[in-house]
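Up next is chain A:
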Amino acid sequence: MTAPAIELKGISKSFGPVQANKDISISVAPGTIHGIIGENGAGKSTLMSILYGFYKADKGEIWINGKQTEIPDSQAAIVAGIGMVFQHFKLVENFTVLENIVLGAEDGGLLMPSLTEARKILKELAAEYELNVDPDKRIDEIGVGMQQRVEILKALYRQADILILDEPTGVLTPPEADQLFRILGRLRAEGKTIILITHKLREIMEATDTVSVMRRGQMTATVKTSETSPEHLAELMVGRKVLLRVDKLPAKPGKPVLEIEQLRIVDGAGVERLKGIDLTVHAGEILGIAGVAGNGQSELMEVLGGMRSGEGSIRLNGAALPLHGAGSDARARRAAHVAHVPEDRQREGLIMDFHAWENTAFGYHHAPEYQRGLLMNNAAIRADTEAKMKKFDVRPPDPLLAAKNFSGGNQQKIVVAREIERNPDLLLIGQPTRGVDIGAIEFIHKQIVDLRDQGKAILLVSVELEEILSLADRVAVMFDGMIMGERIVAETDEKELGLMMAGVAGEAA
Partner candidate 1 sequence: EPALIFDLGGKFDKSFNEAAFGGAQRWAEETGGTFREIELQSEAQREQALRRFAEAGANPIVTMGFAMADPLSSVAPDYPDTKFVVIDVTWLDAPNIRQVGFAEHEGSYLVGMMAAMASKSDTVGFVGGMDVPLIRHFGCGYAQGVKAVNPDATVIANMTGTTPSAWNDPVKGSELTKAQISQGADVVYAAAGGTGVGVLQTAADEGILSIGVDSNQNHLHPGKVLTSMLKRVDVAVYDAMSAGDAVEAGVFSMGLAEEGVGYALDDNNAALVTDDMKAAVDKARQQIIDGEIEVVSYYADNSCPALKF
Partner candidate 2 sequence: MEKMPKWADVVLIPLISLMLAAGLSALVILAIGEDPVAAVKLMVDGALGSSYGWGYTLYYATNFMFTGLAVAVAAHAGLFNIGGEGQAMLGGLGVAVICLFIPWPHWTLALLFACLGAGLFGAAWAAIPAYLQAKRGSHIVITTIMFNFIAAAVLNYVLVNVLKPASSMDPASARFSETVHLPTLHELLAPLGIAFSKSAPANVSLLVAVFACLAVWLLIWRTSLGFEIRAFGRSEAGARYAGISPVKITIIAMMISGALAGMMATNNVMGEAERLVLNATEGAGFIGIAVALMGRNHPFGVFLAAILFGFLYQGGAELALWTKIPRELIVVIQALVILFTGALDNMVRIPLEKIFLAFRKEPS
């Protein structure tokens, strides 16, 4: 029997008070693809970063090919034959592809010979694995799919036998993802060992040989893929049976609330991010926007929320909202009864160092009920916060605790409470349940549906198709800054939407 390619024994790691990995052990056989799944924040990236020497474990042992190996830094990992493609790429943006690949793996003190040599090897690798990239393009000139290839090539150039990929398909379209899996298959056939982190059960089922499940820093199970099912894995992931559909009555759409026509955005670098969007959201309905991350959904939310300017026209209840200049900022949007739960609550929706009560006023800090003469009425804000915390079951219900000291789900509840309780005409809500535990997911979903049933319009952006399918009434798919098509949720399925997400246009709805 051959020794496992990787064996981790009792790995623990904490970041200050956060225990990211607790006594984790895992073993991966050589020449296999091993999947790792788990909710956001479960500790997957941390574990792999430890294996790659990026973080140092507090406790535990690493065995590579049957030998105990110290991996104090990435150099050691590379020497041990490990390569890793991080969730967030580690590339030098204004270097060329070639320079990125040789960085750290140069032979000799002079650059030119290394680059010449690397160019040759790169050509061979590209031919062998269908990984074509232009070695002289700068990283900031190529797309994310290309950048991922560069990362994979970096590992192969360093002759990695063990390849770790952290959520590689999050930024890829389905066809790109398919190609990736073909390449992985070929690598496996050559005897390389691959660890694949993903949230997508379908990818696990299709591509892996074995799969491990992580929950809250612990390894809950390792099973053969052939001996499990998506439902089983989901249960292992969240620790109990998962409710796949939200209970809700059919929508009763009313008059149009939000009408978007020919909306365009050109970013600072001159790239067109939105290429003429037309959308309508009616009162009493939830319109979901599906799509692979980075296809313009964030920009759409930002321009609607008043965080950036654009061209075209948007009307709210028939009245035009300015898209740039005076009156186009987020404050004006709030005044027009548009509420916005942003995609990234920690970066945008909250000030992490502010107390909960300050965050409750955040964005509405000019509201008359929060003022007393020239000063802010802190007492009123605190009382209001307490009421909202109670209603949304925020734990602990302490307005004086800083936002960063709440758990992700409770942070999200603070944001959702702040926005929904304003009783807006239009709610923009992005990734409402990202990194939120299952109990909070159900609660938040219910709040959204309730708001709809009060006859409000809701625009929901999510990269989780499942969430869209269970929550939205209508769905529009975005690809490359355009709407590929709209569907009634009840009349479509994952497969059709997946094709549209890949840029294959469906017939207009």
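Brief remarks follow.
Throughout what follows, a contact is a pair of C-beta atoms (placed from the backbone, for glycine too) under 8 Å apart; a residue touches a chain by one contact, two chains touch by 3 or more; residues count from 1.
Here is how the candidates were picked: all candidates are chains of the complex that A comes from, given by their letters.
This structure is a prediction, so every number in the text was calculated from the model and none was measured.
Candidates 1 or 2 all come from the same complex, and the one touching chain A there is 2. Chain contact summary for the complex, chain A toward candidate 2: residues 16-17, 305-308, 329-334, 340, 342, 344, 347-354, 358, 361-363, 365-366, 370-371, 374-376, 378, 402, 405.
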